[in-house]
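Some chains omitted; the rest stay in position.
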Amino acid sequence: MNEVLVGRGEEMRKGVLTTEDLARQLADLKRQVENIKPGVDDRVSIIVFSGDLDKVLAAFVIATGAVAMGMEAVMFFTFWGTPVLRDPKKKAGGKDLMGKMFGFMLPKGRNAIKLSKMNMGGMGTSMMKSLMKKKNVASLDQMVEMAGELGVKIYICEMSMSLMGFKQGEFIDYPNLEYVGVATFLEQAKNSKVQLFI
Amino acid sequence: MNEVLVGRGEEMRKGVLTTEDLARQLADLKRQVENIKPGVDDRVSIIVFSGDLDKVLAAFVIATGAVAMGMEAVMFFTFWGTPVLRDPKKKAGGKDLMGKMFGFMLPKGRNAIKLSKMNMGGMGTSMMKSLMKKKNVASLDQMVEMAGELGVKIYICEMSMSLMGFKQGEFIDYPNLEYVGVATFLEQAKNSKVQLFI
């Protein structure tokens, strides 16, 4: 009854409301306040759709930067991003013709990807790589290693794997790697502070 | 006065504060708590800027996936994304020369768009389509239909329409289609949990 009175903000007669009643309402309210969530977790969620060297680098710079700032980071590799995580030393058997064709045509891992612009038959990409070395910018190899050590989570999109015929045995060794569907990613992304499609 | 006392956390003398006062404060506080908004609606807002088959597919996978998870989804088609929604069976008259040229050069709807990579004169795109069929991945046609049934909202950017000379009569029949400016989209996007530029 007090609940109703207070809820409607109506006048209450003195003496009717005991301190015990008040305390109970306070407890209710406190529980309510404690259940208010800030709405977002301190996390960056990145969809790595493009498999271009420059964009993949940007994704890792952001992910590792976020973790360095005390945030969490999740990267969801899908479509052209998927082959970036192939390990060129691993081979997977049991592929159908299409899977073999895709396996042949798509880049074999992160050292085979190119710049999205000014690739110039590979010259631009080589130039950028040597430049990064000279300027002490971490290479993609170093970025991936750092990301693994920092705890950046990597998700590989199951639908893309199925489409392109990739097997789990073809991907890099990475401490926090999972094979998931878009729903799993969205579940994480929707409570993240930052979401990017790269 | 109690408001002030409580607000500053100062010591209160016993007896001055009645239970009635306390109840009033409780009611105020309760109202305050109820007005705290989680800050974001359970919605995914996607800007579909690129008209590439792979990216448009990704946008629809995310939008329909979000709705399947109980979220709302809004897609804002702009620039190269706009012609994806043309209905090839519809014709719009009254276009100026530029409008006719754009109408001719831009893809006539979702079945005329290509992969952003490995299109290889259309071969890559055809290969991807037949692969999707084989692997039971919904085609773009099916995705659009599903999105309509699930209640995914589609916005078409008015500025892009004006620039490219498109008329409202040229677009697909879709249950939740609106022609809006960037402000309308931003209004929705800013309170969404997830925003993506694809």
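Order of writing sets the chain letters: A and B. Residues in each chain are counted from 1.
As a convention for this text, contacts are C-beta pairs under 8 Å (C-beta built on N, C-alpha and C of every residue); 3 or more make two chains touch, one makes a residue touch a chain.
What you are looking at is a predicted structure, and each value in this text was computed from that prediction instead of being measured.
The complete homomeric complex described by this structure file contains 3 copies, of which 2 appear in the displayed model.
The working rule: only the chains that are shown with their structure count from here on.
Between chain A and chain B the centroid-to-centroid distance comes to 20 Å (mean Cα coordinates, whole Å).
Of all residues in chain B, only 18-20, 22-23, 26-27, 29-31, 33, 36, 38-40, 42, 44, 54-55, 58, 61-62, 65-66, 68-69, 71, 116-118, 127-128, 131-132, 134-135, 137, 193-198 touch chain A in the complex they form. Interface of chain A with chain B (complex): residues 2, 5-7, 9, 12, 14-15, 17-19, 22, 25-26, 29, 32-33, 36-37, 39-40, 47, 49, 51, 78-80, 98, 101, 105, 159, 162-163, 182-183, 186-187, 189-192, 195-197.
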